[in-house]
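Below: one structure in structure tokens.
A single protein chain has been removed from this complex, and every other one stays in its place.
Residue numbering begins at 1 within each chain, and the chains themselves are lettered A and B in the order written.
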Amino acid sequence: MKKIIILVLCLLLTGCYNYKELNKIAIVSSISIDKKDNKYLVGAQVLNVKPKDDSNSSNVIVYEEEGKTIEEALRNITKKSNKKLYGGHLSKLVISEEVAKDGIIDIVDLFQRLPEIKDEFTITISKGIDANKVIKVMTSPESIPADFVKNVIDSADVDSAITHSSKLDEFVSYYLKKYIDPVITVLEVKDYDKDGTTLKNNESTYPKTKIVLDYVGITYKGKLESYLNKDETIGYNFIRDNIDQMVIPIKCDKDNYASISILNSKTKVKVDKNYTITFNIENKSALNEYNCKNNINKNKLEKDTNKMIKKYINKALEKQDKSKSQFLGLKRYIYLKYPKYNNEEYKVKIKVKTNITRTGEINKSSKGEKYEDK
Amino acid sequence: MNIDKLKNNNPDLKIRELVINNKTIKIIYFESLCTSSDINDFILRPITNNKLDNIRLIKDKLPSSNIVELKEEKELLFCLYSGFTIINIDKDYIAFETKYSLDSGINEASNEKVIKGPKDAFTENYQNNLGLIRKRIRTDKLIIKEYIIGSESKTKVSFIYLEDKCNKDFINEIDNKLKNMDIEYVLNSNYIVDHLEDNKSLFPTNIMTERPDLVTFCLLEGRCSIVVENSPQAVIIPAFFSDYMKTVDDYYQNNINVILTRIIRFISFIIAIIIPGLYIALTTFNQETLPTSVLINFSMQREGVPFPSFIEALLLWLSFEILREADTRVPFVVGSSMSIVGALVLGQAAVEAGLISPIMIIVIAISSVASFLFNDNDIVNSIRIWKLIFLLLGSFVGLYGIFIGTLLFIIRICSIKSFGYDFILKRR
Partner (left out) sequence: MKISKYMYASIIFFLTETMFLHIGLSDILKTGNIYSVLVGSLLSFIPIFFILKIKPNRFIKVLLVILLSIYFIYTLYLIKIYVQDKYLDATPSFIIILMFLLPISYIKDIKTISKVSFILFIITSITIIFSFINLCPSIEIDNFKPVNPNITDIIIGSIKYMFYFISPSIMLVFIPKNEISNKSIILFYILSMIHILILFILIIGIFGIDLSINFTYPEYSLMKKINYFDFIQHIENIIAAEWLYSIFISCVMSIYSIKKGIS
């Protein structure tokens, strides 16, 4: 009996310090960081809890404040918000170009150190526009804009090789390793308009203000160095073995193209003692579109695909030679095998092998089958 | 032996005097306990027809299966109160049994239902109960020891076991305790068991059942049973934790299907105890465990509710328990309006009035329904208390409290001893 009294007493003494009711916390879904006169301008995109059948108010509310550190800026938001901010479900971080050029690694410390934040969220850079404008765009009224953009990035990562989603722990891990530098996804806003932040953006079938992915940016010593364009990004993905599925257009005629869709691809790396790196790329693909009149010649298509892939990779290698950043990690491949490597010269060889497994439902393109053309 | 004093206080005591060959024969019986037609046919008629006039002749000639020769007053009173008829010639007394069976016959089990298998149940008649057990085990290893317990009620209590399967030390221990038991009255079988062992835990360490086939199965496993007069429940000792997960149905169905049913029962036991506390701990202390879409859904439902979660859960739990208690007490004819009122209170009306959130109703309802899976009322009551403990721990200290509660529960179960047997390991 005495034990029960002690239990009840000490439960009452706990005072519920950590008790947070669900309707008194504001769930933050994405954060944007800008710089303004040597201070950080931080914006937080917070969910607006409304009853289900009310579609006249927006899904999210954005608060902005400034401060000398990021946490101070987030605390200053309590000047405006009626609920305490809660970062347990943070899914996206948008950084402006200016902050990125000064150093991305300077601002990630808060997100690694706070125990309630999970470090699986995506870091992105906003190109050509302030970061807080990106999180103010209303993408669709049914879903949270942060989730929408995160799904855009994730599905692009899988379906086409034109980007690479960078999570926080991968970023820091690559930053700390030797001879390799991380890359970051880049976002852009097309046709930014004041109406883009309101529900008017979604009234028609064609929203005016859109958030668009813009390939990838490379960093050196934690600071943003430059951007990659489409071919270089695809080459980067091939070298780092990040390809899931993608489409390559191949010229099959003088003016017409066929499209080969790669189903899965694997890159194997070998290093020999003359510091020559050999990439063996093998992939399985399917022929999805053939816009030429002549017959399908599998061997020729395979050879053309190989040539195209080599072209992408060479473009990436050229960019690597021009920049200080080691975003491809070629020297790391050598270092992993020969730990005594010390920044010497290296050579790269590429071998590609494509295997077209399916050609689809029809044999020849119907384009060349019309009786009068034969 | 003073019969006339008794006659003043008891109007149903009848004394019939016959005079045969100049000897007065007194026939004394309680009208409320004896069958009058038996007395007429088997006692009065042979005496008057054959003119029997001394005790020896009466003892040899009267057809009766149960005769007691009386020497002292205590025995006389005991036999009178048990429905015997006393025949008195001069100073000799002899008693014949003419009991009127005051019960309802063998009918169907009302509380423990099965789909396949026999449906008969124990009644309030002591000999019927013993017979139902005896006709299932037809061996001479079945030992029945009888005691008379209770200074005011003098009820017959029998202790049944199979000689070659039960533990000898256990039998001797219970035997000693039953012989020296010193209580005033025994109204039901649980009185005996409560005095046999002092059990401080919430879980019952005995099974009270009204089905003779369950008693038979347990006897064949090596356990013992106690049958008490005037009680339609037999007690099986010792009881273990795995008994709560079994029902009698399991013995009559396909072996492999039963494994899944037992897993479902075990999971529902855990659900019934943990879910309200876990829900409150997850939504108020550790919100990062829930996925984002679920959290948004819960958040939308809690808008406009005036109570904090803990008080909301307590109120709903209280109203569920009130409904359940009322359900067992209300007479059958008024039953339908009770169910309508219950549905109204806990259904749409409360949600639309903005007092509680729908998700809390679902959580408490699942936990209450899951606890009804167990047919013993004692277990349902003990689940109720543990649910309250987990609720308190979860809402004051969060997920850490749920872990402490789990440790408390496991420690309590592991330290219960049921009549010297381990509660979990089934060994001494």
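Following the convention adopted for this analysis, a residue touches a chain if its C-beta (ideal position, glycine included) is under 8 Å from a C-beta of that chain, and two chains touch if they have at least 3 such contacts.
All figures in this text were calculated on a predicted structure; none of them were measured in a lab.
A.B. asks: Which one, B:Ile67, B:Leu220 or B:Ile410, makes contact with the chain that was left out?
C.D. replies: Once the missing chain is taken into account, the touching residue is B:Ile410.
A.B. asks: For the chain that got dropped from the picture, name the residues of chain B it touches.
C.D. replies: 285-286, 288-289, 291, 397-401, 403-404, 407-408, 410-412, 414-415, 424-425, 427
A.B. asks: Taking the full complex into account, what residues of chain A touch the chain not shown?
C.D. replies: Contacting residues on chain A, toward the hidden partner: 3, 6-7, 10, 13-15, 17-18, 88, 115, 118-120, 169, 172-173, 176-177, 335-337, 339.
To be clear about the criterion, only the chains that are shown with their structure count from here on.
A.B. asks: Chain A to chain B: how many Å between their CA centres?
C.D. replies: 67
A.B. asks: Spell out the residues on chain B that touch chain A in their complex, using ranges where they run on.
C.D. replies: Within the complex, chain B contacts chain A at residues 283-285, 287-288, 292, 295-296, 298-300, 302-303, 305, 308-309, 392-393, 395-398.
A.B. asks: Of all residues in chain A, which touch chain B in the complex?
C.D. replies: 8, 11-12, 14, 16, 18-23, 25, 27, 29, 47, 49-52, 86, 88-89, 91, 116, 118, 147
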